[in-house]
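Apart from one protein chain that is not included, each protein chain of the complex appears where it belongs.
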Amino acid sequence: MNKLNKKITPGQIGLFTFLGLFALAQLFPLVWLFNYSLHKSGNLFGKKVFELPDPPQWGNYVRAWTDGRIVQYFSNTLIVVFFSITLIMAFSFMLAYACARMKWKLRSAIYSIVLLGMVIPIHTTLLPNFMWFKQFGLIDTRIGIIIPYIAFNMAFSVLMFTGFLQSVPYAMEESAYMEGAGLGRILISIIAPMAKSGFVTVGIMAFLNCWNEFIMANTFLASEPKRTLPFAIIRFEGQYSSDYAVQFACMILVAIIPIIIYFTFSKRVIAGVTAGSVKG
Amino acid sequence: MKNSKLLVFLLIMFAIMTPLFGSGQSDAEDGKVVLKMGDNLPDRTNTWGLVAEEINAAFIEAHPNVEFEVESYQDQPYQEKIKIYATAGQLPDIMKYWSFSTLLHPLVESNMVAPLDPADFEGLGWMPGALESNMVDGKLYGIPVSGDLWVMYYNKAILDECGVGVPTTMAELKAASAKISEMGYIPMVTDGKDGWPLSITFDNIFWRVTGDYSIMLDALAGKRSFTDPEFKKAAQAYQDFFKNDGNFGNDLVTTDYGAARNLFGQQQAAMYLMGSWELGLATDSNFPEEFRSNVRAAKFPVMESGKGVADDLVAWFGGNYIIKADSEHKDLAYEYLKTYAELYPKLVWEKQAGFPAQAVAASDSDTPVAKDLLGIGADATATSGTTGLDLKTPAFKEVHMKLCKDLAAGVISVDEFCESLQEAAEIANK
Partner (left out) sequence: MNSVLNSKKTIFLLVFPGLAIMVFAILAPILLSLYYSLTSWSGFGAKEFIGLANYKEIITKDATFWRSLWNALLLLGVTVFIQNVLAFILASVLIQLTDRLSLILRTIYFVPAILTVVVITKLWVNIMNPNFGLLNKLLKSAGLEDLAYAWLSDPKTALGAVIFITVWHGFGWALLFYYSGLTTVPKELEEAAVVDGAGPVTRYLKVVIPYMMPVIQAVIIIDITACLKQMEIVMLTTAGGPGNTTQFVAYHLYEQAFKFSRYGYGNAISILFVIIALTITLLARKYLSGDNGNE
């Protein structure tokens, strides 16, 4: 099929209406939320479906920003997510390389076992990890949350990298080995750059997975100084239980951060996920 | 190339930052002692939460080396959190908790709560039975901070606008609800999502039906069956009250504590079924002045066909403060409880922010709702003590709440309710 011609047919109008409605369904709830975050709390109970705030109550955002401890929770989230995805990328790349390029006895067995990890939901370790991590003093530490994040993202990432490595030609490594370069050097300066889109893909997927994970973070990162961003909303529910507008403002603040990141990188995100899922 | 350098850089960063990840011990800087504290008072600028802040400030004044690290959630998440902390051995030093066998007792039995010496808390004007309700096997484990009466708050202005009086019987309530709905208000709200208000109301309705609360206690103790006719009758009355009579909105079971309180405070609902600790509605600056000056409290309505009377009062001593048995700063935590017991009744009554378990100095300047509550308490000819859901095991409590929610939502029948409750009681009595 070719790209659309210039003439607009009724079919196309229908098509664009359909596409537009879908976009509306995805975005309007957020617009509604944003709108009422600028109202006075009581206005929400009004009869109108949608009403612009007059005047907008930007003070709601000031309260949400300070009392929601957005900065603190956000930097906590960043630390956790940053270390998680870095290590996920490193470890899964290494494992994938060993499985894709090297020959060893247990290779296929280990590869299958690792992939099995994809099927096991993170929630199954919610209860035992409590006792297990306690043995190592990992409860209420960031490492205690980063470790499961790495573990549960390994399978998927190894799968991706294996796919990417298969499309990387073998010749370059070979000549590098001939010249006597060490494995570390080859991995970092030859293979990694060629599997760049693999890193982007794995990084993005891991980012979204870790960023969106709630239940482990909420259960294990108990103390206030380590709380992650979604908790701002939970906290607010109590503190501002009588003030919907401020609650909404807090939700918008929590939502806006990934949205900004996403729109900044949207082309790469979409391209990365697209490339990745083709391989997967 | 750029990527590889980045990777190395990140790994180095990680190595450097690893020590920062140390486990969550209280970080005592420059000789400060950090007291960890947990409670169910997330709003620190109003009512009880504000009083707690003032007590903390007073304590810091007397002990300048102390710092508080307070964690607050709404009731249900808070109770879950404490169970999780108990499992992980990470309880805070000081906790607001509840005296119930479902909450206090499991912690006491696992030796996680420090015993208190009653002599240290003498002469503080406790209501009769208050300290006793916090004893397990004759030892005191918590100081009671709340005298709880189960009442019906109402918004006088809305009732007037709808042309209805304060309902005293179920039939009056049903008729009033119809009018209130017509006027576009929600007749009554409560926290239906968490279940416990429904469970308490079940006991209240049972008492109104039978006029004899000891039957309930007998059934809980396994001496009678929840499938007896009295219970079926009460269960039917309960389902009528929550579902068939149109007293509540159709989102009862997803309305949580905050939402229910908010609907009432924002003048969307005419009545609010809750305990006397909500005294602070009249002084909560989150709500419009019009609401605050019109909030009142009334006795739970009677059943026309029932044997119970309006002065059979469902009341108990629930909220307390306890300290962790192996707290690093147990002496300070103990001192804190003493300070709390001394300061709390006066401060909370001044602010009209809660209903303490200690004698208060009533005065003419008390808010109308405070006067109502004092009146209801004084009129009571019999009181229930802790209600059924909190007299057995934690598992029984959960089943009790779940069944009450299901019956109110109409997803189970009266017979199923009674049979399941009996089954749960049998398991709990094993």
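In order of appearance the chains are A and B, and numbering begins at 1 in each one.
Operating definition for what follows: a residue touches a chain if its C-beta (ideal position, glycine included) is under 8 Å from a C-beta of that chain, and two chains touch if they have at least 3 such contacts.
The model shown is predicted, which means the values in this text are computed figures rather than measured ones.
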Selected from A:Leu38, A:Ala64, A:Ile139 or A:Met154 as touching the chain missing from the view: A:Met154
Touch criterion as defined above, residue of A:Pro53, A:Gly117, A:Gly137 or A:Pro193 at the omitted chain: A:Gly117
Hidden partner interface residues of subunit A, rising order: 1, 3-4, 15, 18-19, 22-23, 25-27, 29-30, 32-33, 44-45, 47-50, 90-92, 94-95, 97-99, 101-104, 110, 114, 116-129, 131-132, 147-148, 150-152, 154-155, 158, 177-178, 182-183, 208, 211-212, 214-215, 229-230, 233-234, 237, 244, 247-248, 251, 254-255, 258-259, 262-263, 266-267, 269-270, 273-275, 277-278, 280
Missing-chain contacts mapped onto subunit B: 80, 83-84, 86-87, 106, 109-110, 112, 186, 193, 249-255, 259, 263, 268, 394-395, 398, 402, 405-406, 409-412
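Definition applied: only the chains that are shown with their structure count from here on.
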Distance between chain centroids, defined by C-alpha means - subunit A, subunit B (Å): 38
Residue numbers on subunit A that touch subunit B, as the complex places them: 41-42, 45, 83, 86-87, 89-90, 130, 134, 137-143, 188-189, 192-193, 196, 199, 219, 222-224, 226, 234-235, 237-244
Subunit B residues touching subunit A - in the complex, by the definition given at the top: 1, 3-4, 7-8, 10-11, 14, 17-18, 21-24, 42-44, 69, 71-74, 77, 81, 84-85, 87-90, 257-259, 261-262, 265-266, 268, 284, 286-288
